[in-house]
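Right, one structure below, let's go through it.
Excluded from the complex is one protein chain; the other protein chains are retained at their positions.
For subunit A:
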Amino acid sequence: GLLNPCGHITPEAPVVQLGSNFTAVCVLKEICMDYYHVNASYIFWKTNHVTVPSEQYTVINKTASSVTFTNISSLTTQLTCNIRTFGQIDQNVYGIRIISGYPPEKPKNLTCIVNEGKKMMCQWDPGKETHLDTDFTLKSEWATEKFADCKTKRSTPTSCTVEYSPVYFVNIEVWVEAENALGNATSDHIDFDPVDKVKPNPPRNLSVSNSEELSSILKLTWINSSIKNFIRLKYNIQYKTKDSSTWNQIPPEDTASTRSSFTVQDLKPFTEYVFRIRSMQEDGKGFWSDWSEEARGITYEDRPSKAPSFWYKIRPSHAHGYRSVQLVWKALPPFEANGKILDYEVTLTRWKSHLQNYTVNDTELVANLTNDRYVATLTARNLVGRSDASVLTIPAYDFQGTRPITDLKAFPKDNMLWVEWTVPNESVSKYILEWCVLSDKSPCVPDWQQEDGTIHHTYLRGDLVESKCYLITVTPVYADGPGSPESTKAYLKQARPSKGPTVRTKKVGKNEAVLEWDQLPVDVQNGFIRNYTIFYRTIIGNETAVNVDSSHTEYTLSSLTSDTLYMVRMAAYTDEGGKDGPEFTFTTPKFAQGEIEAIVVPVCLAFLLITLLGVLFCFNKRDLIKKHIWPNVPDPSKSHIAQWSPHTPPGHNFNSKNQMYSDGNFTDVSVVEIEANAKKPFQEDLKSLDPFKKEKINTEGHSSGIGGSSCMSSSRPSISSSDENESAQNTASTVQYSTVVHSGYRHQVPSVQVFSRSESTQPLLDSEERPEDLQLVDSVDGDGILPRQQYFKQNCSQHETSPDISHFERSKQVSSVNEEDFVRLKQQQILDHISQSCGSGQMKMFPEISATDAFGPATEGQKESFETVGTEAVIDEGMPKSYLPQTVRRGGYMPQ
């Protein structure tokens, strides 16, 4: 079927306008109709393999059928004519491609340009996209002849470069014709002289030369393009300094005519400038040329336009009366140096005399000056001349700067560190600003700059670094010398601290903890520390944050839980943010400090108090206790009845008192049972009470006579016991072999317990003869008639408490010496003493002592007998302690 189709479609290759209607007709061949037994009504249409609805078909006649499309919207459509043969087989008869698009619009904005030395090029706006192959033809002609058409290339359908060379000064008419399958369009004709569309070649060989006479001018020369031969040109000249980015332009009216050189004025001396130039037709028609290549030139030198910044520093000097002064100055910036600075001249003047001159190539000079006031001047020199002089007053050694500036502030702005201050009332010659980086690692190496005395704010002209703390000092300089400096600190740009503070505990209590930390070193601060935040938490608890002022270095966390592990860390904040320090853990104790002591100490004290009270109670009630534990058993060994006999008479000398005993109170007479073996248990008992008892007992053992017995009673404390009560008890318990009692011994009544001489002896009998003696004692005791006795009583009661300590001391001495002789002697002394001062701690001794006392002065014999007894006792030492035989044998009462 393809080689010999059964029919054909008309039109064969349709191009239709988008949106328009289109009708195609399919005509079948007779031979096919016969072969397949079909006619035009069997025809059906497909577009892009999709059957077209039969409503669009029209059967024209037996062989032809048409299809109509309205509002074509597809750019390319494949249309086929088909027949259905034998009722089921679809067969393609013919196919065409419908191409859609738009006719060209009228080209607009036709413009042409003639690049000097090249052919003319014109361009235009082609208008709406046609979707079809559209040819653009640039046509051009003179009034007298036509030029060849310029056909566009497919890659650049909107411009065309003509083949012929441009001929200036002849008007040419140019237009564009656009054409495609749907139509054509022609642009407006433009008529122009090509010279008015020319873009000259840029001037070339631009060169710059300076003038030794004038440091502010540079002369430019260049070569114009050849178009200058028949058209007049004007120029643009631009220049800038070497490092600048913006161009300055020479006023156009100065360069409005054809030329090949120009002198640029008002330039800075010794400055490198860059120039460029371009040209165009003088009347402004056409186009500016491209810029020429840049050319550079340096203006000639001029004398320095400004005096250098000048300052000084005093260095420590060892020479007395001299100081080392470092004069420093800043190299002039190029725009003030106006040339290469060859050297500096420094003069130093003291008191308007003694001028010293220095020529220095460097920017500092160290001079050894006296402590006087100096005036220094500085000038800079270049090839052309000298600068004005900077004058600096170096005050005398003892000069004190005053009149500082006030309200010094430093702050960053526009990536610079600005300094601002309030000017002093007095006129300031200049200000010196010094600054350095504060660091813990490196020393402060100051940089400086000088500012005019008329300003009150400036910025630091140095290579400042962010995150560094700058210490800035401003010193006003007056005519007579520098004022006092003022300082402040600032950052060019703050940052977060590079390290956080390390927190630790200073003290940890049960419910609180005192945290402390060190101020961050300035090197890691990176800004002003505005505040700290303490974060603390338990293992399970939420974190709590506390803000702390930056001036603090410790903080107390309160309301903590006891016996708990806490984790705490700290962050330091600058204006730019914060940084956490390391975490620190601590555990609160279970008890607060002193809490244990507060419990233990009172308990101990209470215990001690109770113990003491118990002991006191025991002592107070010892008689009672003792009676319950150790019944008073009379000690037969202490019986010295025998001794009493010789001394009885003195008692009988009291004749005056005889009537006192006449009452015959002593009615009951107890009988002493002397048992030798009864003594031993008693002694053992005593021993168990006190180790000193033994000695005492020994002493007692050696005592003889009633005096010894009585003295033993009274001197009891001096022997061994520190306990007066015990002594008294012992005394009380001193076994009397014979006691006159009112009732049984177990129910002794101390006030009425009166010793009596044994009724079994002579004296007792004697006493019995004069019972008034005892009676007197009784009555005295009861009535207190006898002043002397009363005195003794009082005295002794006092001695019961304190003075006995001395006795004790003494007794200790005695015991430590442990020499029987001495003891004896001492005992005697003590006895004397006691008899004089104290008498006895026991009331029951009283009668005895008072009697002794009373007898003492009267009878020598008695005293002697005491001594004798003592001597005897000493002699008796080493004898068996069985007192009964002793007393009996040695002067005992029995033989006598």
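Assume contacts are C-beta pairs under 8 Å (C-beta built on N, C-alpha and C of every residue); 3 or more make two chains touch, one makes a residue touch a chain; residues count from 1.
Here is the rule we use: contacts and distances are computed from a predicted model.
**Student:** What is the missing chain called in its UniProt entry, if the choices are "MIF4G domain-containing protein", "serine--tRNA ligase", "Leukemia inhibitory factor" or "Guanine nucleotide-binding protein subunit gamma"?
**Tutor:** "Leukemia inhibitory factor"
**Student:** Just one of A:Asn61, A:Ser155, A:Asn229 or A:Asn361 touches the chain that is missing; which is it?
**Tutor:** Considering all chains, including the one not shown, the answer is A:Asn229.
**Student:** Touching the left-out chain: which of A:Phe169, A:Phe335 or A:Phe411?
**Tutor:** A:Phe169
**Student:** Return the single residue from A:Asp191, A:Glu426, A:Asp518 or A:Glu597 that touches the missing chain.
**Tutor:** In the full complex, the listed residue that touches the missing chain is A:Asp191.
**Student:** Spell out, residue by residue, where the missing chain touches subunit A.
**Tutor:** Against the left-out chain, subunit A lists 141-147, 164-165, 167-171, 173, 189, 191, 193, 195, 229-230.
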